[in-house]
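Note that one protein chain of the assembly has been removed; the remaining protein chains are unaltered in position.
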Amino acid sequence: MGLEAKNLSFRYSKKQPWILKDCNVTVERGQRLAIFAPSGYGKTTLSMLLAGYLEPVEGQVLLDGKPLPGKGICPVQMILQHPERAVNPRWRLRRVLEESGTLKEEMLRDFGIERAWLDRFPRELSGGELQRFCVARALMSGGEYLICDEISTMLDVITQAQIWQVVLDEAKKRNMGLIAVTHNYYLAERIATGILDLTAENVD
Amino acid sequence: MEQKKETLLEIHDLSISFRMYHQGLEQKELQVISDLYLTIYPGEIVAVAGSSGSGKSLLASAILGLLPGNATVHGHLHYQGQELTPERQRRLRGREIALVPQSVAYLDPLMKIGPQTDGHEKSRSPERRRQLFARFGLPEETEGLYPFQLSGGMARRVLVSTALLTDARLVIADEPTPGMSLDQALEALGMFREMADEGRAVILITHDIDLAFEFADRVAVFYGGTTVETAPASDFKKGPEALRHPYSKALWSALPQNGFHPIPGFQPYPGDLPEGCLFAPRCPLKTAECTAAVPPVQEIRGGEVRCYHGT
Partner (left out) sequence: MRLGNRRKKLILLTVVMALIFIAIYAFGILIPEEEIAGSFLEARRPPSPSHPFGTDALGRDLLLRTFKGLSVSLTVGFAASAVSAVIAILVGIGAAAGARWVDGVMNWVIDLVMGVPHTILIILISFSAGRGLKGLLIGIAATHWCSLARLIRGEVLQLQSQPYIAVSRKLGKSSGWILVHHLLPHLLPQFFVGLILMLPHAILHEASISFLGFGLPPEQPAIGIILSESMGYLSAGLWWPALLPGLTLVLLVLLVDNLGEQLQKLLDPSSAQE
(Lines give C-alpha, C1' and ligand atoms only; values in the text may rest on other atoms or scores of the structure.)
Protein backbone atom coordinates (compact mmCIF):
# COMPACT_ATOMS: atom_id res chain seq x y z
CA MET A 1 0.00 0.00 0.00
CA GLY A 2 1.02 3.65 0.01
CA LEU A 3 2.30 5.26 -3.15
CA GLU A 4 3.71 2.64 -5.42
CA ALA A 5 5.44 2.82 -8.77
CA LYS A 6 5.60 -0.51 -10.57
CA ASN A 7 7.96 -1.12 -13.48
CA LEU A 8 7.68 2.46 -14.67
CA SER A 9 9.02 3.08 -18.16
CA PHE A 10 8.79 6.28 -20.11
CA ARG A 11 9.76 7.74 -23.47
CA TYR A 12 8.25 10.59 -25.44
CA SER A 13 7.73 8.64 -28.65
CA LYS A 14 8.52 5.25 -30.11
CA LYS A 15 11.42 6.71 -32.05
CA GLN A 16 13.14 8.01 -28.96
CA PRO A 17 15.19 6.09 -26.43
CA TRP A 18 13.77 5.18 -23.02
CA ILE A 19 14.25 7.94 -20.48
CA LEU A 20 13.23 5.63 -17.68
CA LYS A 21 13.01 1.85 -17.74
CA ASP A 22 11.49 -0.53 -15.19
CA CYS A 23 11.72 1.75 -12.22
CA ASN A 24 10.19 0.67 -8.88
CA VAL A 25 9.58 2.96 -5.94
CA THR A 26 7.35 2.58 -2.89
CA VAL A 27 6.67 5.02 -0.10
CA GLU A 28 4.10 4.91 2.67
CA ARG A 29 2.53 7.60 4.78
CA GLY A 30 4.93 8.80 7.42
CA GLN A 31 7.94 7.68 5.40
CA ARG A 32 10.42 10.04 3.82
CA LEU A 33 12.32 8.59 0.91
CA ALA A 34 15.24 10.37 -0.73
CA ILE A 35 15.94 9.31 -4.29
CA PHE A 36 19.55 9.81 -5.17
CA ALA A 37 20.33 9.54 -8.87
CA PRO A 38 22.96 10.73 -11.30
CA SER A 39 22.41 13.39 -13.94
CA GLY A 40 20.58 12.17 -17.02
CA TYR A 41 18.82 9.41 -15.11
CA GLY A 42 15.47 11.06 -15.59
CA LYS A 43 14.87 12.22 -12.05
CA THR A 44 12.47 14.93 -13.14
CA THR A 45 10.63 12.46 -15.40
CA LEU A 46 10.31 10.05 -12.48
CA SER A 47 8.95 12.80 -10.23
CA MET A 48 6.44 13.84 -12.86
CA LEU A 49 5.29 10.24 -13.34
CA LEU A 50 4.86 9.75 -9.60
CA ALA A 51 2.80 12.94 -9.29
CA GLY A 52 0.71 12.14 -12.36
CA TYR A 53 2.04 15.01 -14.49
CA LEU A 54 3.02 12.43 -17.09
CA GLU A 55 1.45 9.09 -17.98
CA PRO A 56 3.88 6.15 -17.98
CA VAL A 57 4.30 4.30 -21.27
CA GLU A 58 4.66 1.02 -19.37
CA GLY A 59 4.00 0.17 -15.74
CA GLN A 60 1.75 2.08 -13.39
CA VAL A 61 1.58 4.40 -10.42
CA LEU A 62 -0.76 3.20 -7.69
CA LEU A 63 -2.09 5.04 -4.67
CA ASP A 64 -3.31 2.54 -2.06
CA GLY A 65 -3.69 -0.01 -4.85
CA LYS A 66 -5.68 2.26 -7.17
CA PRO A 67 -4.49 4.45 -10.07
CA LEU A 68 -4.10 8.21 -9.41
CA PRO A 69 -7.35 10.12 -9.92
CA GLY A 70 -7.47 11.95 -13.25
CA LYS A 71 -9.76 14.74 -12.06
CA GLY A 72 -10.07 16.85 -8.95
CA ILE A 73 -7.40 17.71 -6.42
CA CYS A 74 -4.62 15.17 -6.64
CA PRO A 75 -3.60 13.61 -3.29
CA VAL A 76 -0.04 13.43 -4.62
CA GLN A 77 1.35 16.92 -4.98
CA MET A 78 4.65 17.93 -6.48
CA ILE A 79 7.01 20.82 -5.80
CA LEU A 80 9.18 21.76 -8.74
CA GLN A 81 12.80 22.74 -9.03
CA HIS A 82 12.16 26.21 -10.47
CA PRO A 83 9.55 28.02 -8.37
CA GLU A 84 9.48 30.99 -10.75
CA ARG A 85 8.06 28.72 -13.48
CA ALA A 86 5.54 27.13 -11.15
CA VAL A 87 3.60 30.34 -10.50
CA ASN A 88 1.69 32.52 -12.94
CA PRO A 89 3.89 35.62 -13.38
CA ARG A 90 0.80 37.85 -13.72
CA TRP A 91 -0.79 36.81 -10.46
CA ARG A 92 -0.19 38.36 -7.09
CA LEU A 93 0.96 35.74 -4.62
CA ARG A 94 -2.24 35.88 -2.60
CA ARG A 95 -4.02 34.56 -5.67
CA VAL A 96 -1.34 31.93 -6.22
CA LEU A 97 -2.04 30.55 -2.74
CA GLU A 98 -5.79 30.83 -3.08
CA GLU A 99 -5.68 28.63 -6.14
CA SER A 100 -5.33 25.74 -3.74
CA GLY A 101 -7.91 26.75 -1.14
CA THR A 102 -8.84 29.34 1.41
CA LEU A 103 -5.98 31.22 2.93
CA LYS A 104 -5.62 30.81 6.67
CA GLU A 105 -3.56 33.46 8.40
CA GLU A 106 -1.97 31.13 10.93
CA MET A 107 -0.58 28.98 8.14
CA LEU A 108 1.53 31.82 6.81
CA ARG A 109 3.66 31.80 9.95
CA ASP A 110 4.23 28.06 9.68
CA PHE A 111 5.45 28.42 6.12
CA GLY A 112 7.66 31.43 6.85
CA ILE A 113 5.65 33.70 4.59
CA GLU A 114 5.63 37.43 5.39
CA ARG A 115 2.22 39.00 5.01
CA ALA A 116 3.64 41.80 2.82
CA TRP A 117 4.64 39.25 0.18
CA LEU A 118 1.02 38.34 -0.52
CA ASP A 119 0.41 41.56 -2.45
CA ARG A 120 3.52 41.28 -4.57
CA PHE A 121 4.08 39.77 -7.99
CA PRO A 122 6.35 36.72 -8.38
CA ARG A 123 9.17 38.70 -10.03
CA GLU A 124 9.40 40.86 -6.93
CA LEU A 125 10.39 37.92 -4.75
CA SER A 126 13.50 35.77 -4.66
CA GLY A 127 13.56 32.10 -5.62
CA GLY A 128 13.65 31.00 -1.98
CA GLU A 129 10.65 33.11 -1.06
CA LEU A 130 8.67 31.85 -4.06
CA GLN A 131 9.53 28.27 -3.15
CA ARG A 132 7.85 28.81 0.23
CA PHE A 133 4.67 29.72 -1.63
CA CYS A 134 4.95 26.60 -3.76
CA VAL A 135 5.39 24.48 -0.63
CA ALA A 136 2.44 26.20 1.03
CA ARG A 137 0.27 25.80 -2.07
CA ALA A 138 1.04 22.10 -2.33
CA LEU A 139 0.35 21.48 1.37
CA MET A 140 -2.81 23.63 1.54
CA SER A 141 -4.46 21.35 -0.98
CA GLY A 142 -4.49 18.66 1.71
CA GLY A 143 -2.29 16.24 -0.18
CA GLU A 144 -1.20 12.99 1.42
CA TYR A 145 2.01 12.59 -0.51
CA LEU A 146 4.57 15.17 -1.54
CA ILE A 147 7.09 14.77 -4.35
CA CYS A 148 10.00 17.22 -4.10
CA ASP A 149 12.04 17.45 -7.29
CA GLU A 150 15.36 19.12 -6.42
CA ILE A 151 13.40 21.85 -4.66
CA SER A 152 16.44 23.48 -3.10
CA THR A 153 19.02 23.05 -5.86
CA MET A 154 18.70 26.63 -7.05
CA LEU A 155 18.71 28.07 -3.53
CA ASP A 156 21.52 29.12 -1.24
CA VAL A 157 22.27 26.85 1.69
CA ILE A 158 20.59 29.01 4.36
CA THR A 159 17.37 29.20 2.36
CA GLN A 160 17.68 25.48 1.62
CA ALA A 161 17.79 24.71 5.32
CA GLN A 162 14.87 27.09 6.00
CA ILE A 163 12.68 25.48 3.31
CA TRP A 164 13.41 21.94 4.38
CA GLN A 165 12.65 22.79 7.99
CA VAL A 166 9.15 23.87 6.89
CA VAL A 167 8.61 20.86 4.64
CA LEU A 168 9.80 18.35 7.23
CA ASP A 169 7.77 19.92 10.06
CA GLU A 170 4.58 19.83 8.02
CA ALA A 171 5.20 16.35 6.65
CA LYS A 172 5.67 15.02 10.18
CA LYS A 173 2.67 16.91 11.55
CA ARG A 174 0.35 15.56 8.83
CA ASN A 175 1.93 12.13 8.62
CA MET A 176 2.56 12.57 4.93
CA GLY A 177 4.58 10.35 2.64
CA LEU A 178 7.45 12.25 1.08
CA ILE A 179 9.73 11.57 -1.86
CA ALA A 180 12.65 13.92 -2.28
CA VAL A 181 14.69 13.70 -5.45
CA THR A 182 18.15 15.17 -4.99
CA HIS A 183 21.71 15.01 -6.22
CA ASN A 184 23.13 16.04 -2.85
CA TYR A 185 23.98 13.01 -0.72
CA TYR A 186 24.40 14.97 2.52
CA LEU A 187 20.98 16.52 2.02
CA ALA A 188 19.45 13.11 1.34
CA GLU A 189 20.89 11.84 4.63
CA ARG A 190 19.55 14.85 6.53
CA ILE A 191 15.97 14.74 5.36
CA ALA A 192 15.05 11.13 4.71
CA THR A 193 14.17 8.02 6.65
CA GLY A 194 15.38 5.92 3.72
CA ILE A 195 17.57 6.48 0.67
CA LEU A 196 17.00 4.86 -2.70
CA ASP A 197 20.21 5.04 -4.71
CA LEU A 198 19.32 4.67 -8.37
CA THR A 199 22.99 4.77 -9.36
CA ALA A 200 23.12 1.15 -8.28
CA GLU A 201 20.45 0.10 -10.78
CA ASN A 202 21.30 0.05 -14.42
CA VAL A 203 19.36 1.83 -17.13
CA ASP A 204 19.11 0.12 -20.55
CA MET B 1 49.80 36.56 1.70
CA GLU B 2 52.52 36.42 -0.88
CA GLN B 3 50.21 37.85 -3.51
CA LYS B 4 52.08 41.01 -4.33
CA LYS B 5 51.97 40.17 -8.01
CA GLU B 6 49.92 42.02 -10.55
CA THR B 7 46.15 41.66 -10.35
CA LEU B 8 44.24 40.31 -13.31
CA LEU B 9 40.96 41.90 -12.35
CA GLU B 10 40.33 44.50 -9.72
CA ILE B 11 36.92 45.72 -8.73
CA HIS B 12 36.24 48.20 -6.00
CA ASP B 13 33.37 50.44 -4.89
CA LEU B 14 31.24 48.97 -7.65
CA SER B 15 27.58 49.92 -7.61
CA ILE B 16 24.93 49.06 -10.13
CA SER B 17 21.45 50.46 -10.22
CA PHE B 18 18.52 49.90 -12.52
CA ARG B 19 15.99 52.46 -13.62
CA MET B 20 12.62 50.85 -13.05
CA TYR B 21 9.03 51.95 -13.18
CA HIS B 22 7.94 52.26 -9.61
CA GLN B 23 4.28 53.05 -9.55
CA GLY B 24 2.59 53.98 -12.77
CA LEU B 25 4.64 56.74 -14.33
CA GLU B 26 7.39 57.33 -11.80
CA GLN B 27 10.74 55.84 -12.64
CA LYS B 28 13.11 55.22 -9.79
CA GLU B 29 16.68 54.09 -9.41
CA LEU B 30 16.96 50.70 -7.75
CA GLN B 31 20.35 50.02 -6.24
CA VAL B 32 21.15 46.32 -6.64
CA ILE B 33 24.90 46.28 -6.05
CA SER B 34 26.63 48.61 -3.62
CA ASP B 35 30.29 49.03 -2.62
CA LEU B 36 31.26 45.67 -4.02
CA TYR B 37 34.91 44.68 -4.18
CA LEU B 38 36.71 41.69 -5.64
CA THR B 39 40.31 41.12 -6.71
CA ILE B 40 41.46 38.29 -8.94
CA TYR B 41 45.10 37.30 -9.38
CA PRO B 42 46.39 35.17 -12.25
CA GLY B 43 46.49 31.50 -11.37
CA GLU B 44 43.66 31.40 -8.87
CA ILE B 45 40.07 30.31 -8.63
CA VAL B 46 37.88 32.66 -6.68
CA ALA B 47 34.54 31.23 -5.69
CA VAL B 48 31.68 33.68 -5.27
CA ALA B 49 29.09 32.47 -2.78
CA GLY B 50 25.85 33.99 -1.58
CA SER B 51 22.13 33.65 -2.02
CA SER B 52 20.31 34.47 -5.23
CA GLY B 53 19.74 38.18 -5.45
CA SER B 54 23.07 38.89 -3.79
CA GLY B 55 24.42 40.22 -7.09
CA LYS B 56 26.51 37.27 -8.23
CA SER B 57 25.26 36.99 -11.77
CA LEU B 58 25.04 40.75 -12.19
CA LEU B 59 28.73 40.93 -11.39
CA ALA B 60 29.45 38.65 -14.36
CA SER B 61 27.33 40.81 -16.64
CA ALA B 62 29.04 43.96 -15.36
CA ILE B 63 32.52 42.57 -16.04
CA LEU B 64 31.56 41.55 -19.56
CA GLY B 65 29.56 44.69 -20.28
CA LEU B 66 26.33 42.80 -20.85
CA LEU B 67 24.01 44.78 -18.57
CA PRO B 68 20.70 45.91 -20.06
CA GLY B 69 20.13 49.47 -21.20
CA ASN B 70 18.44 50.70 -18.04
CA ALA B 71 21.43 49.89 -15.79
CA THR B 72 23.88 52.47 -14.44
CA VAL B 73 27.33 51.39 -13.26
CA HIS B 74 29.59 53.35 -10.91
CA GLY B 75 32.95 52.39 -9.50
CA HIS B 76 36.21 50.92 -10.67
CA LEU B 77 36.70 47.91 -12.90
CA HIS B 78 40.32 47.29 -13.87
CA TYR B 79 41.55 44.48 -16.09
CA GLN B 80 45.32 43.95 -16.16
CA GLY B 81 45.83 47.33 -14.55
CA GLN B 82 43.80 49.26 -17.11
CA GLU B 83 40.29 50.53 -16.82
CA LEU B 84 37.67 48.27 -18.35
CA THR B 85 35.80 50.58 -20.71
CA PRO B 86 32.81 49.46 -22.77
CA GLU B 87 34.96 49.34 -25.93
CA ARG B 88 37.54 47.25 -24.14
CA GLN B 89 34.85 44.92 -22.82
CA ARG B 90 33.59 44.41 -26.36
CA ARG B 91 37.11 43.62 -27.53
CA LEU B 92 37.95 41.29 -24.65
CA ARG B 93 34.82 39.27 -24.14
CA GLY B 94 34.87 35.89 -25.81
CA ARG B 95 38.63 36.23 -26.34
CA GLU B 96 40.38 37.31 -23.13
CA ILE B 97 37.39 36.95 -20.83
CA ALA B 98 35.05 34.01 -21.36
CA LEU B 99 31.70 33.31 -19.76
CA VAL B 100 30.13 30.00 -18.86
CA PRO B 101 26.54 31.22 -18.81
CA GLN B 102 24.03 30.15 -16.21
CA SER B 103 21.30 29.19 -18.61
CA VAL B 104 21.25 26.63 -21.35
CA ALA B 105 19.26 29.17 -23.34
CA TYR B 106 22.58 30.85 -24.23
CA LEU B 107 23.27 28.16 -26.85
CA ASP B 108 22.36 29.08 -30.42
CA PRO B 109 19.32 26.88 -31.12
CA LEU B 110 19.98 26.76 -34.87
CA MET B 111 23.62 25.69 -34.74
CA LYS B 112 24.98 22.20 -34.23
CA ILE B 113 27.01 21.67 -31.08
CA GLY B 114 30.31 20.93 -32.83
CA PRO B 115 30.66 24.15 -34.85
CA GLN B 116 29.14 26.10 -31.98
CA THR B 117 31.81 25.06 -29.49
CA ASP B 118 34.56 25.63 -32.05
CA GLY B 119 33.56 29.26 -32.18
CA HIS B 120 33.24 31.72 -35.02
CA GLU B 121 36.87 32.82 -34.86
CA LYS B 122 39.48 31.10 -37.02
CA SER B 123 38.46 27.49 -37.05
CA ARG B 124 40.17 25.45 -34.38
CA SER B 125 40.98 21.83 -34.88
CA PRO B 126 38.19 19.68 -33.45
CA GLU B 127 40.76 17.41 -31.76
CA ARG B 128 40.87 19.26 -28.47
CA ARG B 129 37.13 19.57 -28.41
CA ARG B 130 36.71 15.82 -28.91
CA GLN B 131 39.14 15.10 -26.08
CA LEU B 132 37.29 17.50 -23.83
CA PHE B 133 33.90 16.01 -24.71
CA ALA B 134 35.27 12.56 -23.96
CA ARG B 135 36.48 13.67 -20.54
CA PHE B 136 33.02 15.00 -19.80
CA GLY B 137 31.40 11.78 -20.92
CA LEU B 138 29.70 13.44 -23.89
CA PRO B 139 29.25 10.83 -26.63
CA GLU B 140 30.85 11.56 -29.99
CA GLU B 141 27.48 12.10 -31.69
CA THR B 142 26.96 15.16 -29.50
CA GLU B 143 28.78 17.41 -31.97
CA GLY B 144 26.15 16.68 -34.62
CA LEU B 145 23.19 17.46 -32.37
CA TYR B 146 21.22 20.67 -31.99
CA PRO B 147 20.86 22.23 -28.52
CA PHE B 148 17.21 21.14 -28.12
CA GLN B 149 18.31 17.51 -28.37
CA LEU B 150 20.55 17.76 -25.30
CA SER B 151 19.53 17.02 -21.73
CA GLY B 152 20.06 19.78 -19.19
CA GLY B 153 23.20 18.19 -17.81
CA MET B 154 24.69 17.62 -21.28
CA ALA B 155 24.05 21.20 -22.32
CA ARG B 156 25.72 22.36 -19.13
CA ARG B 157 28.83 20.33 -19.97
CA VAL B 158 28.84 21.72 -23.51
CA LEU B 159 28.72 25.25 -22.09
CA VAL B 160 31.69 24.56 -19.84
CA SER B 161 33.64 23.03 -22.75
CA THR B 162 32.97 26.12 -24.86
CA ALA B 163 34.73 28.31 -22.35
CA LEU B 164 37.55 25.86 -21.72
CA LEU B 165 38.33 25.76 -25.45
CA THR B 166 39.01 29.48 -25.68
CA ASP B 167 42.37 30.92 -24.75
CA ALA B 168 40.73 33.26 -22.29
CA ARG B 169 42.86 34.47 -19.38
CA LEU B 170 39.79 34.91 -17.23
CA VAL B 171 36.83 32.55 -17.19
CA ILE B 172 33.66 33.57 -15.39
CA ALA B 173 31.60 30.47 -14.64
CA ASP B 174 28.05 31.30 -13.57
CA GLU B 175 26.62 28.22 -11.81
CA PRO B 176 28.38 25.68 -14.03
CA THR B 177 27.57 22.55 -12.01
CA PRO B 178 23.80 22.13 -11.41
CA GLY B 179 22.45 19.24 -13.44
CA MET B 180 25.81 17.49 -13.47
CA SER B 181 26.49 14.35 -11.50
CA LEU B 182 29.05 14.58 -8.75
CA ASP B 183 31.70 12.96 -10.95
CA GLN B 184 31.05 15.35 -13.80
CA ALA B 185 31.02 18.34 -11.48
CA LEU B 186 34.34 17.22 -10.02
CA GLU B 187 35.72 16.75 -13.54
CA ALA B 188 34.59 20.25 -14.57
CA LEU B 189 35.97 21.86 -11.45
CA GLY B 190 39.17 19.87 -11.89
CA MET B 191 39.54 21.33 -15.35
CA PHE B 192 39.04 24.82 -14.00
CA ARG B 193 41.79 24.01 -11.51
CA GLU B 194 44.12 22.96 -14.34
CA MET B 195 43.37 26.18 -16.19
CA ALA B 196 44.21 28.19 -13.10
CA ASP B 197 47.42 26.27 -12.57
CA GLU B 198 48.44 27.30 -16.12
CA GLY B 199 48.30 30.90 -14.94
CA ARG B 200 44.78 31.75 -16.01
CA ALA B 201 42.07 32.72 -13.55
CA VAL B 202 38.52 31.60 -12.84
CA ILE B 203 35.64 33.31 -11.11
CA LEU B 204 33.35 30.53 -9.95
CA ILE B 205 29.86 31.70 -9.10
CA THR B 206 28.11 28.86 -7.32
CA HIS B 207 25.55 27.58 -4.85
CA ASP B 208 27.43 24.32 -4.40
CA ILE B 209 29.75 25.97 -1.96
CA ASP B 210 30.97 22.73 -0.41
CA LEU B 211 32.39 21.72 -3.80
CA ALA B 212 33.77 25.17 -4.42
CA PHE B 213 35.75 25.12 -1.16
CA GLU B 214 37.64 22.07 -2.42
CA PHE B 215 38.80 23.65 -5.67
CA ALA B 216 38.96 27.38 -5.04
CA ASP B 217 41.85 29.35 -3.64
CA ARG B 218 39.73 32.07 -2.17
CA VAL B 219 36.05 32.54 -1.50
CA ALA B 220 34.17 35.82 -1.74
CA VAL B 221 30.87 35.90 0.12
CA PHE B 222 28.21 38.27 -1.23
CA TYR B 223 25.16 39.45 0.64
CA GLY B 224 22.53 41.92 -0.54
CA GLY B 225 24.74 43.14 -3.40
CA THR B 226 27.94 43.74 -1.48
CA THR B 227 31.01 41.73 -0.52
CA VAL B 228 30.88 40.84 3.17
CA GLU B 229 33.99 38.67 3.29
CA THR B 230 36.83 37.32 1.20
CA ALA B 231 38.80 34.52 2.78
CA PRO B 232 41.15 31.71 1.81
CA ALA B 233 39.09 28.67 0.86
CA SER B 234 40.89 26.63 3.51
CA ASP B 235 39.18 28.69 6.22
CA PHE B 236 35.82 27.43 5.01
CA LYS B 237 37.01 23.87 5.40
CA LYS B 238 38.17 24.52 8.95
CA GLY B 239 34.80 25.73 10.16
CA PRO B 240 33.06 28.76 11.57
CA GLU B 241 35.85 29.68 14.01
CA ALA B 242 38.18 30.33 11.06
CA LEU B 243 35.65 32.64 9.37
CA ARG B 244 35.29 36.35 10.00
CA HIS B 245 31.78 37.49 9.07
CA PRO B 246 28.66 36.23 10.89
CA TYR B 247 26.95 35.60 7.53
CA SER B 248 29.81 33.37 6.34
CA LYS B 249 29.52 31.44 9.58
CA ALA B 250 25.79 31.07 9.05
CA LEU B 251 26.37 29.76 5.53
CA TRP B 252 28.77 27.17 6.88
CA SER B 253 26.38 25.98 9.58
CA ALA B 254 23.47 25.68 7.13
CA LEU B 255 25.22 23.06 5.00
CA PRO B 256 23.52 19.67 5.37
CA GLN B 257 26.83 18.09 6.41
CA ASN B 258 27.49 20.78 9.07
CA GLY B 259 24.30 20.87 11.09
CA PHE B 260 21.66 22.10 8.61
CA HIS B 261 20.87 25.05 10.95
CA PRO B 262 19.19 27.95 9.19
CA ILE B 263 19.33 31.45 10.61
CA PRO B 264 15.94 33.17 10.45
CA GLY B 265 15.07 36.10 8.24
CA PHE B 266 15.54 37.13 4.61
CA GLN B 267 17.98 39.00 2.48
CA PRO B 268 16.86 42.63 2.10
CA TYR B 269 15.43 43.87 -1.20
CA PRO B 270 17.00 46.45 -3.45
CA GLY B 271 15.08 49.64 -2.84
CA ASP B 272 14.38 48.58 0.72
CA LEU B 273 17.90 48.16 2.07
CA PRO B 274 18.50 48.77 5.78
CA GLU B 275 20.70 51.62 7.01
CA GLY B 276 24.26 50.68 7.86
CA CYS B 277 25.31 47.06 7.60
CA LEU B 278 23.06 45.11 5.23
CA PHE B 279 23.23 42.00 7.38
CA ALA B 280 22.42 43.77 10.64
CA PRO B 281 18.68 42.86 10.76
CA ARG B 282 19.57 39.15 10.91
CA CYS B 283 22.84 39.43 12.78
CA PRO B 284 23.30 37.91 16.24
CA LEU B 285 26.15 40.35 16.96
CA LYS B 286 24.22 43.51 16.05
CA THR B 287 25.00 46.66 18.02
CA ALA B 288 24.04 50.32 17.64
CA GLU B 289 26.97 51.16 15.39
CA CYS B 290 25.96 48.47 12.88
CA THR B 291 22.74 50.28 12.03
CA ALA B 292 24.40 53.70 12.01
CA ALA B 293 26.86 53.34 9.12
CA VAL B 294 28.13 50.79 6.62
CA PRO B 295 31.15 49.11 8.22
CA PRO B 296 34.49 49.60 6.44
CA VAL B 297 36.48 46.73 5.00
CA GLN B 298 39.14 45.52 7.37
CA GLU B 299 41.84 42.91 7.06
CA ILE B 300 41.75 40.13 9.60
CA ARG B 301 43.97 37.07 9.51
CA GLY B 302 44.70 37.16 5.80
CA GLY B 303 41.12 37.82 4.77
CA GLU B 304 38.96 40.89 4.33
CA VAL B 305 35.70 41.47 6.11
CA ARG B 306 33.07 44.19 6.13
CA CYS B 307 31.95 43.99 9.76
CA TYR B 308 32.50 45.92 13.01
CA HIS B 309 32.58 42.68 14.94
CA GLY B 310 34.59 40.56 12.52
CA THR B 311 36.78 38.04 14.27
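In this document, chain identifiers A and B correspond to the written order of the chains, with residue numbering beginning at 1 in each.
Throughout what follows, contacts are C-beta pairs under 8 Å (C-beta built on N, C-alpha and C of every residue); 3 or more make two chains touch, one makes a residue touch a chain.
Keep in mind that this is a model prediction, so the values were computed, not measured.
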{"item": "Selected residue (touches chain absent from view) among B:E26, B:E87, B:E127 or B:D272", "value": "B:E26"}
{"item": "Touch criterion as defined above, residue of A:R29, A:H82, A:R120 or A:R174 at the omitted chain", "value": "A:H82"}
{"item": "Residue ranges of chain A at the interface with the undisplayed chain", "value": "51-53, 71-74, 77-78, 80, 82, 85-88, 90, 99-100, 137, 141"}
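Keep in mind that, in the parts below, only the chains that are shown with their structure count from here on.
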{"item": "Separation of chain A from chain B, taking each centre as the mean of its C-alpha atoms, in whole Å", "value": "29"}
{"item": "Residues of chain B that touch chain A when the two form their complex", "value": "49-54, 151-154, 178-184, 207, 209-210, 250-251, 254-257, 260-264, 266-267, 269"}
{"item": "Of all residues in chain A, those that touch chain B in their complex", "value": "38-40, 114, 124, 126-129, 153-162, 164-165, 183-187, 189-190"}
